[in-house]
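For this view, one protein chain was removed and the others were kept in their places.
After this line comes subunit A, so read on.
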Amino acid sequence: MSTIASLQIGEIGYISEETLDSIPLKLLEMGCLPGAEVQLIQIAPLNDPIYICVNGSHLAIRTETAAQIKILKSE
């Protein structure tokens, strides 16, 4: 299954319902909710951190965290 870390720049995914427990509380609070749309905006040099837009919030998170959050891609 894909995670936020596997998105390409510009690609959109939806946070999977089953991943709830692996999302840190802080990210949940900032809008990374199951079902929310995530778009990858930019990847920093050395491939970390990544810059995403989720649920209207523009956030930078580390790939390590992004790899824990499963998504469904919109084909």
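As a working rule, contacts are C-beta pairs under 8 Å (C-beta built on N, C-alpha and C of every residue); 3 or more make two chains touch, one makes a residue touch a chain; residues count from 1.
Quick note on the criterion: contacts and distances are computed from a predicted model.
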### Task
Determine which name in "1-acyl-sn-glycerol-3-phosphate acyltransferase", "OB-fold domain-containing protein", "Rieske 2Fe-2S domain-containing protein" or "Ferrous iron transport protein B" the UniProt entry assigns to the undisplayed chain of the complex.
"Ferrous iron transport protein B"
### Chain not shown, touching residues in subunit A
20-21, 23-31, 33-34, 41-42, 44-49, 51, 55-62, 64-65
